[in-house]
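One protein chain is absent from this view; the other protein chains keep their places.
Think of it as A and B in the order they're written, each chain with its own count starting at 1.
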Amino acid sequence: MARAVTTQRKTINTIFAWAVGLLIFFPILWTILTSFKTEATAIADPPVFLFFDWTLENYAVVQERSNYMRFLWNSVIIAGGSTILGVIIAVPAAWSMAFVPSKRTKDILLWMLSTKMLPAVGVLYPIYLLFIKLGILDTRVGLVVVMMLINLPIIVWMLYTYFKEIPGEILEAARMDGASLREEIIHVLTPMAVPGIASTILLNFILAWNEAFWTLNLTAAKAAPLTAFIASYSSPEGLFYAKLSAASVMAIAPILVMGWFSQKQLVRGLTFGAVK
Amino acid sequence: MGRITLDKVSKSFGEVEVIPPLDLTIDDGEFVVFVGPSGCGKSTLLRLIAGLEDVSGGEIRIDKQPATHLPPAKRGLAMVFQSYALYPHMSVKKNIAFPMKMAGIPEAEQERKIADAAAALNLTDYLDRRPGQLSGGQRQRVAIGRAIVREPAAFLFDEPLSNLDAALRVGMRMEISELHKKLATTMIYVTHDQVEAMTMADKIVVLRAGVIEQVGSPLELYREPRNLFVAGFIGSPKMNLVTGAGDLMQGAATIGVRPEHTAASKTEGRWKGVVGVSEHLGSDTFLHVHETGLAETVTVRVGGEFDANHGDTVYLTPEEDKIHRFDGEGLRIA
């Protein structure tokens, strides 16, 4: 039972919380505002907040000059491809662990998680070398595979926790009704798990989109996604604040929106079900 | 049609043997109830018959055909689960159609069978709803409908009424019994509720710790329980099991007297005791009597007008020809 709270107390809470919330959000807000300024306004002293001549020029420049679309497309392919591939591999595995548990299931799940905790830098050179040998350095295929592998434990884990919530009796009913294993997964399990699968896809897309170790180290010109594109602004180009801001906003906006939708699943996915 | 034979069937989970080798024959058209306390292996036994679990040893035959190693779908059985196990993402109609779709039955025939089943189960108006929009009783009927359309050799019910409230349970009990009479198909029904067993079964199989304690018709079990366990399990309220009742023992270690076979009086009788609680049901009154020197509590059923309160002294007299006698091993003495 929620208790009745005085309006006064609620007002104080509201003011305080909004102040803190805006403070935390401010760097993003400031980036968004700056992206609509001219370069001159962007470094004006004192800085201007809202009252300037809004312009879309930076967005146009960034797109034209830096081939933004290619980086964006790389990001989409890498994040999307790795997530979808991961889900295709993870669904059968999660089915097995959720519905046909054995004594080793728990160990396998924990072991999968432990691979996620391997520090990337520890295997940087071997992967780099393998990529050269296989001829997939700076290719989207290579990154799709790596992103899939680093997120596979989380995908398996999330799907597992969602599948666990589906009563086994329903799958047994399907079996009694004459469904084969494939039919059972396609006609019964998957439709029932759609919300869970969707949030798994969403969260892992976000994680892959923002990943910035392998994308920085395994790509150069061809397959570089937005993380690398933005990093290229760390050179003197970064002094063009308005353009940097426009590029940043374009890189984070879609993910920010997706992230807001997936905040509930975020907790489950990132704590491996330990906090619900 | 639907004769099911279990021949030395056993089941172990790892080291633990939950069902020692067991023989059982279920005749075609019979309504068989597996009853026993929770953990007695009755659901496991049903799942072995369904094929949802592998047997660890022995043979299962359905209509004389070996079925031990057939997958569930190939055994020609239909199952109604405790949770109903309806597909939440499909309409009632699609739920009922699912087994037929899996079997590749033509659409027209599917439609006809769905219509028949829906009419028989009062579901016609709900065919387009999702299971989530139905009441418990309606969900139960959908689960039964899904089973009927397969025209199975036998129906398996796994505690199907335990999620319903008491009033609905009585109604559904009768609906299932009536369905059985109408279809005349073999039904195997698992429950822990001896009232369901008594009211529905042609044949009751009493299980304890994976072992069959007794098989028989409800009245056989009521009149001649083979041992103390069955005696205590069948009948409500429970049979009074007492020791040290003097000449009534006739060499037995324990004797059993049902509450309905014991008379009570305020003035005279064989056993004297003090009323602990008297439960007035209106038609009947149950007296729970202490300090008889026979058992901690002796329960008797008396008429609704019998007036006794906590602390009153009452005298109890068992009907001598309805006394059950058991030896030191707990087995019935003939």
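What we mean here is this: a contact is a pair of C-beta atoms (placed from the backbone, for glycine too) under 8 Å apart; a residue touches a chain by one contact, two chains touch by 3 or more.
The working rule: contacts and distances are computed from a predicted model.
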| item | value |
| --- | --- |
| Name under which UniProt lists the unshown chain, selected from "Sugar ABC transporter permease", "non-specific serine/threonine protein kinase", "Nitrite/sulfite reductase" or "Quinol:cytochrome c oxidoreductase iron-sulfur protein" | "Sugar ABC transporter permease" |
| Among A:Asn58, A:Ser82, A:Thr200 or A:Ser245, residue touching the chain not depicted | A:Ser245 |
| Options A:Val61, A:Ile84, A:Ala198 or A:Ile255, residue touching the unrepresented chain | A:Ile255 |
| Chain not shown: contacting residue from A:Val61, A:Val76, A:Ile89 or A:Val141 | A:Ile89 |
| Positions on subunit B where the hidden chain makes contact | 47, 51-54, 71 |
| Chain not shown, touching residues in subunit A | 1-3, 5, 9-10, 13-14, 16-18, 20-22, 24-25, 27-28, 30-31, 34, 43, 45-47, 89-90, 92-93, 95-97, 99-102, 105-106, 108-110, 112-115, 117-130, 149, 152-153, 156, 168, 172, 181, 206, 209-210, 212-213, 216-217, 226-228, 230-231, 233-234, 238-239, 241, 244-245, 248, 251-252, 255-256, 258-260, 263, 266-267, 270-276 |
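Going forward, only the chains that are shown with their structure count from here on.
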| item | value |
| --- | --- |
| Centroid distance [mean C-alpha coordinates] between subunit B and subunit A, Å | 53 |
| Interface residues, subunit B side, partner subunit A - complex | 50, 52, 71-73, 77-79, 81-83, 85-89, 98-99, 102-103, 146, 150 |
| Interfacial residue positions of subunit A with respect to subunit B in the complex | 167, 169-170, 172-180, 183, 187-188, 191-192, 194 |
